[in-house]
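Missing here is one protein chain; the remaining ones are kept as they sit in the complex.
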Amino acid sequence: MELITILSTIILIATISTFILSIGAYILYKVRSRREQRQILSPVVNTQAELVTVKEADEWEELRRKSGRPSLSRVQGEGVLNEREKPEPKPVIKVEKVKTEKSMSPRFVKYNPQEIENAVGELKWK
Amino acid sequence: MINEDKISKILFLIREDHTNGYSQIPQKHYLGRILWSGLVSVLLLMVIIYTLPKTILSVSSLLEYSIIVSLVLFLMILLFRYFTILFMAYLYFNEYTFLTDNNYSPFVSIIVPVFNEGKVLK
Partner (left out) sequence: MLNLNYSNYEIIIVNDGSTDDTKAIAESMVGYHKGTVSQIKISLINKVNGGKSTALNAGIKYSDAEFVLCMDGDSQLSPDSLRFAVRHFKDAKIGAVAGNVKVVNRKKLLTDLQALEYIEGLNMARSAQSYLRAVNIIPGPIGLFRKKAIVDAGYYSRDTFAEDADLTLKILAADWNIYYEPRAISFTEAPSKLQQLLKQRYRWTRGIIQSIRKHKKLLINPTISFRNTAILWSMFYEALIWPTMNIAAHLFFIIAALFFGFSSLIIFWWIGLAILDFISALYCIITEKEESRLLPYTIVYRMFFILVIDICKAMSTIEEFLGIRMTWGKLERTGV
C-alpha cells in the first residue's frame, strides 16, 4: 500500500472517530447537565450586601456627613450603594512611584520583546 | 494582617440595573421555528427541482458544481481570514512603541468575584 493511502486511511478513521466522539460527548454533557438543571435568572431585585473593610471607612463617613451627602453606613435595608456615592477621598495608601528599571532613549522605539522586557512607559503611536 | 477590632462591617443594598436587552426565547417557539425552517427548505428544494430541467445541468453535475464552488469558497475565506489576521497582528506589533520615562500610575481597584473559590483565593 502506498504511503498516501495509509495516511489517508489513518486520517479518515481519526476524523470519523472525532466526529463520533464529539457528538457522543456532547450528548453525554447534555444528559448530565439536564440532571442539574436549575433556574438561573432570578427576578432583578435590589440585593443586600455586607461590606467588610478596614476602619478608614468611618473617616470617609465623617467626611461624607460634612459634605452633606447621604450616609454609606446604613441601617439594614435603607440605603443604596450606587456609583459615585462614596466620598471623594481615597483610602490612605502609601503611594510610591513605579520604578523604572533602565533608562532608554526618549525617542519612540519599535516593539522588541527582548528590549522592553523590563521597561515601562507611555504608549505612543506612529 | 490587622486586628479584628480595626475591621468595620457595613450593611447596604446594591441596586440592580434593569436590562432591556436580550431575553431567552420562550420554549413554545420551538415548534414554530422548526416548522418555518422546514417550510423554507422544502420551498428551496422545490425551486431547484422545478428549475433544474430548464438548465443544462443534471442533478449529479449540480452536486459536483456546488461542492466544487463551496470548497473553493471555503478555501478562499479560510486563507483570507488567516492572512488578514496575521497581517493585522503584524501591523499591531509593528506600531507597538513606547516611551520609558513615565510614572503614570492612577489608582486602580482590582475586583475579584468569588463563588466557592476559597481554596484558590488562598
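Read from first to last, the chains carry the letters A and B; within each, the first residue is number 1.
Just so it is clear, a residue touches a chain if its C-beta (ideal position, glycine included) is under 8 Å from a C-beta of that chain, and two chains touch if they have at least 3 such contacts.
Please read all numbers here as calculations on a predicted model, not as lab measurements.
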May I ask you to list the residues on subunit A that touch the chain which is not drawn?
4-5, 7-9, 11-12, 14-16, 18-19, 21-23, 25-26, 28-29, 32-33, 36-38, 40-42, 44, 47-54, 81-83, 85-86, 88, 90-91, 93-99, 113, 120-123
Positions on subunit B where the hidden chain makes contact:
1-2, 6-7, 14, 16-17, 19, 21-27, 29-30, 33-34, 67, 70-71, 74, 77-79, 81-82, 84-89, 91-93, 95, 98, 102, 104-122
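As a convention for this text, only the chains that are shown with their structure count from here on.
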Note which residues of subunit A are touching subunit B in the complex, please.
41, 44-55, 57-58, 72-82, 90, 95, 97-98, 100, 102-104, 106, 108-111, 116, 119-126
Along subunit B, where are the residues that touch subunit A in the complex?
2, 6-19, 24, 93-105, 107
